[in-house]
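Rather than the whole complex, this shows some of its chains in their spots.
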Amino acid sequence: MTAEAAEARAEPGLYRWERRTEWPMVTLSVLFLALYAWNVLQPDMPDSLNRAISTGMWVTWVAFAIDYVVKFALARERGRFFVRHLFDLAVLVLPLLRQLRVLRVVMVLLMLNRKSQGQVRGRVVLYVSGAVALLGFSAALAVLEVERRAPDSTIKTFGDAVWWTMTTITTVGYGDYSPVTDRGKFIAAGLMIAGIAMLGVVTGSIASWFVDRFGGIERQLEQTSSDSRRLDDDSEALRAEIGVLREEIASLRQELTASKAETRGHD
Amino acid sequence: MTAEAAEARAEPGLYRWERRTEWPMVTLSVLFLALYAWNVLQPDMPDSLNRAISTGMWVTWVAFAIDYVVKFALARERGRFFVRHLFDLAVLVLPLLRQLRVLRVVMVLLMLNRKSQGQVRGRVVLYVSGAVALLGFSAALAVLEVERRAPDSTIKTFGDAVWWTMTTITTVGYGDYSPVTDRGKFIAAGLMIAGIAMLGVVTGSIASWFVDRFGGIERQLEQTSSDSRRLDDDSEALRAEIGVLREEIASLRQELTASKAETRGHD
């Protein structure tokens, strides 16, 4: 929230644009992924259809390019913008390598990520699971496209690709299926890193859950008890002393009254 | 505790039913697993026995179905119930695919899980270890049943299946044994996810133990010292000032006595 507010103050134009184009962009990314999946999963499609799909993918690409340019134009601190959006730029330029186009779906994740800021733990875990699933699906598609026609490759069907993705992202790595082409290995490397990250998020969230649930309580309890004990002793002592003070003043008063009475009496 | 209490207040009927049917359900799940194990581990059993076992398994299935329907009828917020029990429903409907029936044992875990809420860390870890063991056993059975007769499969005996389960759930993945059928791979995927979760719980619990034991101590030490220092300074100052007050009042009293004596004396 605060982070978003700060951004809104620092880059009002950029922020307004991003909020307005958010959902169109998500839609475009999903559309792109759908087209890409279709393209990969039905290799022997009529040329007309094939051409239509390619066109669709390029349209999404152009849309993303325009979005990037507009953002850059709206940005106040362009240097900062450029550095912070290097990944977006890479996603725009790299797609000349066909298999890397799927990286574009990561844009969706980045957007959702900004949304999930300041949410409860469950939401973050959910978001990451979704991101991993999406990445896995994209990786499976990309690897299938790359490996399918490679000589002595083991990944021939989408089933093989999904199975390989599972064994890789969980770092199980049987090795019954593994990419043999350079591009395939490049995609695999990305997938492994995603796997590590996923492991980290799963473990991290469970760990923090443990810390909150069990550590927190125990620690606070003993801490509090020791503190309050110390505090009680202290205030006890202080109250005692003040009590003594009150008695002294009380007796002091009595004597005053007495002396007053005497003074009156001896007249 | 509190979570359970809240649930009891929100859904009294549902809660009462669940508490009453808890142990019968656990028993049924265990029975189902036993029957399934028997069925898988002794493939060449006489038809009569085979039929008896199948009947037993279907009885447990019906019991679970009735349980679900009753719960749904008792629920106040049915939409919420439906969403939160989608998994139970899946477990009820999916078993038409034979190998997925074992998913039903997960119901036991879910029940125990509710029990283990608000327990100390050790209990949760124990529970998870049990859950993993149970899942592993079920997965070994299911994979064996699927792979046993598949051509060029490597998992032929229960020993193979258990060994494969170990290598998969620990994400070691030698690849000397791995499923070749689609169903087997589907089961394996579930097992890998369970493995990741187990890793997360083990690591998470150790991490929180570290945080409590060492972070805790260090933090408490410095915390306490700084606290007591602050407290000492405070009470020191207060005591000092109160001490001065006492002296002043004491001398004040002496003078009063003196003046009284004089007053008396000069009569």
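By written order: A and B. Residues from 1 in each chain.
Here, contacts are C-beta pairs under 8 Å (C-beta built on N, C-alpha and C of every residue); 3 or more make two chains touch, one makes a residue touch a chain.
None of these values were measured; they are calculated from a predicted model.
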**Study point:** Complete complex - number of sequence copies, 2 represented
**Key:** 4
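We take it that only the chains that are shown with their structure count from here on.
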Exercise for review: Express in whole angstrom the distance between the two chain centres, defined as the mean CA positions of chain A and chain B.
Suggested key: 25
Point to revise | chain B - residues contacting chain A, complex | key: 120-121, 124, 168, 171-175, 178, 182, 185, 188-189, 192-193, 195-197, 199-201, 203-205, 207-208, 211-212, 216, 220, 223-224, 227-228, 231, 234-235, 238-239, 242-243, 245-246, 249-250, 252-253, 256-257, 259-260, 263-264, 267
Check your understanding: So in the complex, which bits of chain A are touching chain B?
Key -> 159, 163, 166-167, 170-176, 198-199, 202-211, 214-215, 218-219, 222-223, 226-227, 230-231, 234, 237-238, 241-242, 244-245, 248-249, 251-252, 255-256, 258-259, 262-263, 266
